[in-house]
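The complex is shown incomplete by one protein chain, all other protein chains being positioned as in the whole.
So, chain A:
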Amino acid sequence: MNRQAQACVLLLLGGAVLRASLTDLYLRYVKEELRPALHRATPADAASDDEHHDDHDGHGHHEPRVAWLLILPALGLLLVAPPALGAYAANQSGTSLAAGKLPEYPPLPDGDPAVITVYDYAVRAVFDKGQSIGDRRVKVTGFTVAGRDGRPVLTRMRLSCCAADGLPTKVALSGNTPAGLADDTWIEVTGRYSSQLGRDPVNDFEIPYLEVESWRQVPAPRDPYE
């Protein structure tokens, strides 16, 4: 690949990443905190392809070939724009509550129902045995994954950096459970703490239950991860 073609590929890749970071598309792939880095990096990437037309073109014969591969991520972003991690990825890994037990849990946010994350609910239910939830009603949002008993498991992926390290938090549902939903359907569930615990077949970790009062289907949130 010669210089001009390399310049085109870099412009394509820089443009693709910048475009993703200017819309909410980047949220499917990386944490929101990375956005400023994406903004800073891509102009530099594109600037490096300003043409020099200097006299030692084509030095080294092996190096340019690998540059062709850079088309792939650019087109992956521009043409395909794959979806955020969903049920397939959630089934690949075990439920993850990385933080472990805290000595004390802060009170739930105000409001009835209290709006919390799936992760927050799972941590309070598993490690705090629901004490900091009490008999308050909570509202959580996640997507559905078919459980072993046919009932959907409410799931939300968590990212630490990018989707390669995405880990699911799973909460099983009891009571007025949704039925007939396809995998990857986003729902908002209102319910109360249940002391029932299940096990994730993947890593044998505890999956808490949530006693469902009501649920409704919702559009996918802006940031699909927690």
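Brief remarks follow.
Here, a residue touches a chain if its C-beta (ideal position, glycine included) is under 8 Å from a C-beta of that chain, and two chains touch if they have at least 3 such contacts; residues count from 1.
Basically, contacts and distances are computed from a predicted model.
Think of the chain that is not pictured: of "Spermidine/putrescine ABC transporter substrate-binding protein", "NADH-quinone oxidoreductase subunit H", "Permease" or "FecR family protein", UniProt labels it "Permease". Note that of A:Asp24, A:Asp149 or A:Asp165, the residue touching the chain absent from this view is A:Asp165. Between the chain not shown and the residues A:Ala89, A:Ala146 or A:Leu181, the one that touches is A:Ala89. Chain A meets the missing chain through residues 1-20, 22, 26, 28-30, 34, 37-38, 40-50, 52-60, 63-73, 75-80, 82-89, 91-94, 96-102, 158-165, 167, 201-205.
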